[in-house]
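Shown here: the complex without one of its protein chains, the others still in place.
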Amino acid sequence: MAVTSLKEYIGVARDRVENYGGKQIVYLSWDHHLLFAAPLMLCLPPATPFGEVLRGPLAALLQADPDASALDWSKVEWLKDNRPFAPDFSRSLADNGIGHKDQLRFRTPGLNSLQAVA
Amino acid sequence: MSTVFIALQANEETRPIIDAIEIDNPQAVVNRQPAMVKIDAPGRLVVRRETIEEQLGRAYDLQELQINLITLSGNVDEDEDTLTLSWNE
Partner (left out) sequence: MDMKATKKKLGMKERYRVLTRDLGWEPGYQSKEAIFPYVRYEGIKVHDWDKWEDPFRLTMDAYWKYQAEKERKFYAIIDAHAQNNGHLNLTDARYLSALKIFLQAISPGEYAAHKGFARIGREFPGVGTQVACQMQAIDEIRHAQTQIHAMSNYNRYYDGFHAFADARDRIWYTSVARSFFDDAMSAGPFEFMIAIGFSFEYVLTNLLFVPFMSGAAYNGDMATVTFGFSAQSDEARHMTLGLECIKFMLEQDPDNLPIVQGWIDKWFWRGFRVLGLVSTMMDYMLPKRVMSWREAWEIYGVENGGALFRDLARYGIRPPKGWDDAEQAIDHMSHQFMLGLYQWSFGTAFHSWIPSDDDMAWLSAKYPDTFDRHYRPRWAHIKKLKAAGTPFKNYGLARLCQCCQLPCVFTEPGDPTLTCHRETVYKGEKYQFCSDGCKDIFEHEPEKYIQAWLPMPALFSELGGDVAAWMDWVNLRDGADNGDYDGSRDQKHFDEWRGLATSNL
């Protein structure tokens, strides 16, 4: 809906991708692993291969979780836009269709040391 | 029935006021907490100038309550003689 106003009201989006010097924001979240209090934010070049994100910055951040060492990326279930998603690890974020400020979720059924899952 | 309440700072000035509120509102419940007294009453609570004056031993302007008031709940109506809190149900 339009903002109720005296004259036409147009906003300027603050977080557009061109403000990030050639990089983009990607959010990652491990379902049922709430040791990490909120989804994690990474700022990466769109040309970064997906597998490199997992092995590099994401792996470093996940270290603190007791399930991190048992994580088998080949068995992980992915969601993007809250729908099932099948990323190609060898291709880039851009080639996988992962856009600026997209939220990726991953699931590891059976792997949940800190959180009893109903 | 919904509860109305008034909370006052716990100090020398409010002691006789709280006594007066208890006299005028026998159904009220007085909760004494650190630094604060919260008085709950079902549906309605009346603060009367005359009763406060009797307890205080001097003339009293009901607006003086503003100084020691912490919070209240309910629709407010105030004139020279009474301050009333109530819910319409």
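Letters A and B name the chains as they come in the text, with residue numbers starting at 1 for each one.
Here is the rule we go by: a contact is a pair of C-beta atoms (placed from the backbone, for glycine too) under 8 Å apart; a residue touches a chain by one contact, two chains touch by 3 or more.
As the structure is a prediction and not an experimental result, all values here were calculated from the model.
Visitor: Mind giving the shown chains that are in contact with the missing chain?
Guide: A, B
Visitor: What does the interface between chain A and the hidden chain look like in terms of residue numbers?
Guide: Those residues of chain A that touch the unshown chain are 1-6, 9-16, 19-21, 23, 25, 27-29, 31-32, 34-43, 61, 64, 66, 81-82, 99-103, 105, 114-118.
Visitor: If the hidden chain were put back, which residues of chain B would touch it?
Guide: 2-5, 7, 9, 33-36, 63-64, 66-80, 87-89
Methods note: only the chains that are shown with their structure count from here on.
Visitor: Using the average of all C-alpha atoms in each chain as its centre, how far is it in Å between chain A and chain B?
Guide: 56
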